[in-house]
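Structure below; questions to follow.
A single protein chain has been omitted; all remaining protein chains appear in their positions.
Letters are used for the chains, namely A, B and C, taken in the order the chains are written, and counting of residues starts over at 1 for each.
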Amino acid sequence: MKREYCGLFGIYGHQEAARMAYFGLYALQHRGQESAGIVTWDGAAIREHRGMGLVHDVFNERHLGKELKGQIAMGHIRYSTTGVSLIRNAQPFLVRFKDWHIAVGHNGNLVNTLELRHELENEGSIFQTTMDTEVFVHLIAKYLNGGTIEEAIQKACAKVRGAYSLLILANNKLIAVRDPHGVRPLVIGRLNDNYVFASETCAFDLIEAEYIRQVEPGEMIVVEGGRLSSLRLLEKAPKRQCIFELIYFARPDSMVFDEGVYERRKTMGATLAKEAPVDADFVMPFPDSGNYAAVGYSQASGLPLELAMIRNHYVGRTFIQPSQDMRNFSVRVKLNPVRSMIEGKRILIVEDSIVRGTTIRTRVKKLRELGAREIHMRVSCPAIRFPCFYGIDFSSKGELIAATTPVPDIARFIGLDSLHYLSVPGLLDSVNEKDAHCLACFDGNYPIATGCHQGKMCLENESKVTG
Amino acid sequence: MKREYCGLFGIYGHQEAARMAYFGLYALQHRGQESAGIVTWDGAAIREHRGMGLVHDVFNERHLGKELKGQIAMGHIRYSTTGVSLIRNAQPFLVRFKDWHIAVGHNGNLVNTLELRHELENEGSIFQTTMDTEVFVHLIAKYLNGGTIEEAIQKACAKVRGAYSLLILANNKLIAVRDPHGVRPLVIGRLNDNYVFASETCAFDLIEAEYIRQVEPGEMIVVEGGRLSSLRLLEKAPKRQCIFELIYFARPDSMVFDEGVYERRKTMGATLAKEAPVDADFVMPFPDSGNYAAVGYSQASGLPLELAMIRNHYVGRTFIQPSQDMRNFSVRVKLNPVRSMIEGKRILIVEDSIVRGTTIRTRVKKLRELGAREIHMRVSCPAIRFPCFYGIDFSSKGELIAATTPVPDIARFIGLDSLHYLSVPGLLDSVNEKDAHCLACFDGNYPIATGCHQGKMCLENESKVTG
Amino acid sequence: MKREYCGLFGIYGHQEAARMAYFGLYALQHRGQESAGIVTWDGAAIREHRGMGLVHDVFNERHLGKELKGQIAMGHIRYSTTGVSLIRNAQPFLVRFKDWHIAVGHNGNLVNTLELRHELENEGSIFQTTMDTEVFVHLIAKYLNGGTIEEAIQKACAKVRGAYSLLILANNKLIAVRDPHGVRPLVIGRLNDNYVFASETCAFDLIEAEYIRQVEPGEMIVVEGGRLSSLRLLEKAPKRQCIFELIYFARPDSMVFDEGVYERRKTMGATLAKEAPVDADFVMPFPDSGNYAAVGYSQASGLPLELAMIRNHYVGRTFIQPSQDMRNFSVRVKLNPVRSMIEGKRILIVEDSIVRGTTIRTRVKKLRELGAREIHMRVSCPAIRFPCFYGIDFSSKGELIAATTPVPDIARFIGLDSLHYLSVPGLLDSVNEKDAHCLACFDGNYPIATGCHQGKMCLENESKVTG
Partner (left out) sequence: MKREYCGLFGIYGHQEAARMAYFGLYALQHRGQESAGIVTWDGAAIREHRGMGLVHDVFNERHLGKELKGQIAMGHIRYSTTGVSLIRNAQPFLVRFKDWHIAVGHNGNLVNTLELRHELENEGSIFQTTMDTEVFVHLIAKYLNGGTIEEAIQKACAKVRGAYSLLILANNKLIAVRDPHGVRPLVIGRLNDNYVFASETCAFDLIEAEYIRQVEPGEMIVVEGGRLSSLRLLEKAPKRQCIFELIYFARPDSMVFDEGVYERRKTMGATLAKEAPVDADFVMPFPDSGNYAAVGYSQASGLPLELAMIRNHYVGRTFIQPSQDMRNFSVRVKLNPVRSMIEGKRILIVEDSIVRGTTIRTRVKKLRELGAREIHMRVSCPAIRFPCFYGIDFSSKGELIAATTPVPDIARFIGLDSLHYLSVPGLLDSVNEKDAHCLACFDGNYPIATGCHQGKMCLENESKVTG
């Protein structure tokens, strides 16, 4: 499972700003389930509430109705990691510096954190966390001596390398920033007279805000006194938007990078059908991630679509150990095939990606036990062969199977009669903007130099918890 | 929303009986989210743990690993009602009578509760709850004086009228009972040498038990010392199995009444396509309830299927009030359309049922705002016109719209270009066993006399909480 | 530690009856920390809330302000037992019988529970708990057929044997009952125009009600429509009030049995000083239980009083295991001597009772380690040699040391230079009413026949949980 990412939401000028931030984060919950935080500017100071868990666990009516006063709000959610989850690392990250109260929410990952940290420590900075966001904040503070907040952010951005979409609440200003390559998404909308920001447009749908456009790569947008101004951060750089947002992460009802996610996924499925047709009785997704590519494959190929793998909607964070003889329990509890649909059938499974392959293998084995005659798989993205240094934690859960294993061996490992990954050209054919995406996880061409593979790879353990 | 029902699970002879019951209930969670309880026989007494909430909230490792000792276990889950949820009403219902320790789990609803209760009170019985199950237990106790437990249950069943699938743990016996009409489901399976019982077969899939057959209407099955014996309860009666299990309640990967739920729903959709074709750009379900009929409709009609209404999987039991201007929030937070798929389209929505129509209306209105050209709806069951006295709480959330409103008016209310309900003959065509179901909610022919509309209708408020 | 007892509170006619019951129970918390419950009569039905834990954990503003509607309220608290604490056993005990809604709160213990239970079961009653209170309720229901509630209670009381102070909420009546011997306390007060009842007067002090008198042994008081009437239950019987209330259980600021607890304890200490003088440097209580007798001893003997054993007020229900080498931790964490006061001193400890002696032994050993020259102990009650069947759980924590061990051996076991228990005549000299108390735990003369030592001794394990 790829679990990384964070979600951002900001609003300027609303009577119930914290409440809107709550609902904005609620709609973005798929981008992070570990922790949530909201900060507001009450006219004199920043108020905050952060906690571990889902948005609806972290906040209550008292927080939203009483404590988080003010008409400017910004919120952040983080993904769930294995191991120790630390409230210390929950964002937004909050500091006070002279007359400034600054809160920063960050989606992405910096790659020169360590060298910047050493540099700052030599100048006397001390750190309370291992988050790259804290380095960014130190840089802002450093450059604030004798400058405006906008200049300080600009200088800090010139100093850091990596992927970052940022929302910054600095006293009465709400500032949105996207790195020059635009790796992570960030969009602007309007709710009546208020400007809103979010990682994806699905947050706008929930609060009934109108989508305007995305924050452009390398753009800094400042909202103050209800007015919006746009500044260019740095020299232009080629767009390198994370194509995995379109393949997997973003919600299918969202727009990111100005593309409709649902249609892109359908098109990937359709392209796949052209690239690798198969004679099967039906097409079946593993819900919900494979659903949309499966629809596309079915329509392009003419094979019927069956929703014959059922997802249990009540799976919680259970800590109850299964019995000794309940093998592969954690998979089985989530996905159960419709027995009667399987026996004697030639089944084509459409999935959106394979990371380790073990979950899929377990379910494929079950299908065999239930009497499936043939099982083929088509994957709606190319094989993931390289780690991501810009904010996706492919590797945290184990090796990338495709990094070391040829496709026929993966098919054998999973127990498939055939396996095909969408080609890189096929993938690019399936999106609107062709030369605008980071494809490093497929081809190893990293658009942002990562030094000696710095970034999270080099940092100690806890630094995986960046978002 | 139709929220009623309960779920049952029992196991005889397993080293970790309580743990298996936990997972059995886990798989049946869709049948009840209000409370959960498990009892075990430890060789000398019944142990119990019950609580409000989902299965994974109610039980922890200590309950399953330490406290609920014994190799016979039985569990129960209840649905969530509005209003006060009472731990007092959580099942299994537990009593001690002379040397007997008896626990009863009940799915269904009795219709002569009140008259039996008065009769029992005149003989000196006192009641602690308003549950019909307590009446049943009093009857067992009454008939236990000078008889076996099997005889006592048989006599109690002769006395009560209504729908009941029961699991009874009586000292070292596990007893399963289904009312003569077989209104509610109950199935038998085997896990190695142990007999297991459940409301639906999906519970067997999770623990990897093998499905044997259903408990027959009017059958009592007694497991003791690992051996199973079957007794006939009463004179035969016509099968009147609740067809709503097949239409809506049961999980699509389950067998109930010896029919595969997934295929029945697909067939209903296909029949609907024949009964009421429409010229549309695509078929779309409201997930997840409409999914399977929509697949059937799409395949039978040749219209493409689109999954263009997206369900938010993180919706919790939120108590946060939306802002004043966030209308229809509770619907919007659950289902969001893919905007780009809607504009200019002729859309055919397939739903499995309409109770009040207000939720659907809200989403149809949204589709109109997004520019849908035509919106048609096909419903995969007949119009629900009569209340259910056997365990479905159609009426608790408001009136049944079809009870009082002609179909064209419903279409107008919802804002549809056309609306068609599956006909009763069409519904019967879609299942295997034709004359075996209760259709009272469609045609008003109640198979079990309800007196002056006794049962839950006559009881005071709290008695709605029966399951 | 003697942990038994329950506390009762009732109020008739107050606008915020549930809230007053809450505070009444709050003041009586020393009588039971296991569970708490409040019921109210809302004009049509009884409302209830019960839970495990302290009063301030069980209730919240919503319970008191919204749910527990009505102007008649009754509450109950239970003591904490070792082993499994069951919500099922929390009181008030609630039943519905015909048109009656009845809630019963019980302090005391019946001794013919088992035979009554068998009798009732033969007539068809079934039981959900092992509480003697449930037997009492069945009897009321039985006698209600064709009679008034007052008659039914009277007949039930004629049938049971044992100790019982009862508050009964029966529809719109609030009824207080005390057994013919008056073993357990119950007092009446007035708050403006409302009648109130409580186990001890300290509950009246907190809500600023005025103490009127105690409910007399064998008296039944009925409050209805704001008017109070008194009925005699049964033929007269000699008063046998539990003297342990005065020695140990009741709060020192309470009146029970029309005696001031503080002064009785001081007098016991003073009598002790006369019975068994000792040459010591100072008198020291083990706080807080020994405080008042120590004051009396000090004043009568002229020896100075020192409060040199300090009690930690933050001891919670900790579940943290101490380290291996932290012996006697649970005692040490509660009581710590003032080191500098101990060395070279001749110390006289005044305690109110010794049950097992192990706690005291641990602290005496510590005093020796700190250099105490002599350690004497004077106990302000006679040696407890016999179990109590009327509601005190002397025996649940181990044997009564004095039942089997001569006093000199107890002194040796504890490590004392001398030990003296107050004599029975000395104890009776210390109270106002001489022939009005049960002394069975000292002399074995049980005022109420207990059959073959029935009562809690004969019942199965769980029945210890009676209150």
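Throughout what follows, contacts are C-beta pairs under 8 Å (C-beta built on N, C-alpha and C of every residue); 3 or more make two chains touch, one makes a residue touch a chain.
Since the model is a prediction, treat every value here as computed from it, not as a measurement.
Trainee: Over the full complex, note down every shown chain the hidden chain is touching.
Mentor: Per the contact definition above, the missing chain touches A, C.
Trainee: Quick one: which of A:Gln128, A:Ser229 or A:Asn445 touches the chain that's been left out?
Mentor: Candidates A:Gln128, A:Ser229 or A:Asn445; residue touching the omitted chain: A:Gln128.
Trainee: Going by the contact rule already stated, which one of C:Tyr143, C:Phe197 or C:Tyr262 would touch the omitted chain in the full complex?
Mentor: Within the whole complex, the residue contacting the unshown chain is C:Tyr262.
Trainee: For a quick check of understanding: of C:Phe9, C:Tyr22 or C:Tyr446, which residue touches the chain that isn't displayed?
Mentor: Touching the chain that is not displayed is residue C:Tyr22.
Trainee: Counting contacts across the full complex, list the positions on subunit A that touch the omitted chain.
Mentor: Residues of subunit A in touch with the missing chain: 45, 67, 84, 87, 94-98, 118, 121-128, 130, 137-138, 141-142, 145, 460.
Trainee: What subunit C residues would touch the chain not displayed?
Mentor: 16, 19-20, 22-23, 26-27, 29-30, 33, 54-57, 59-61, 64, 202, 205-208, 251-253, 255, 260, 262-263, 288, 291-292, 295, 298-299, 304-308, 310, 312-314, 316-323, 326, 332-333, 336-341
Rule of thumb we're sticking to: only the chains that are shown with their structure count from here on.
Trainee: Greatest Cα-centroid separation from subunit C: which chain?
Mentor: Centre of mass proxy via C-alpha means gives A as farthest from subunit C.
Trainee: Where the CA atoms of subunit A average out and where those of subunit B average out, how many Å apart are those spots?
Mentor: Result: the chain centres lie 37 Å from each other.
Trainee: Just the number, please: Cα centre separation of subunit B and subunit C in whole Å.
Mentor: 48
Trainee: Please compute the C-alpha centroid of subunit A, do the same for subunit C, then give the distance between them in whole Å.
Mentor: For subunit A versus subunit C, the centre distance works out to 61 Å.
Trainee: Would you please write down the residue numbers of subunit A that are in contact with two or more other chains?
Mentor: Not one residue in subunit A touches at least two other chains.
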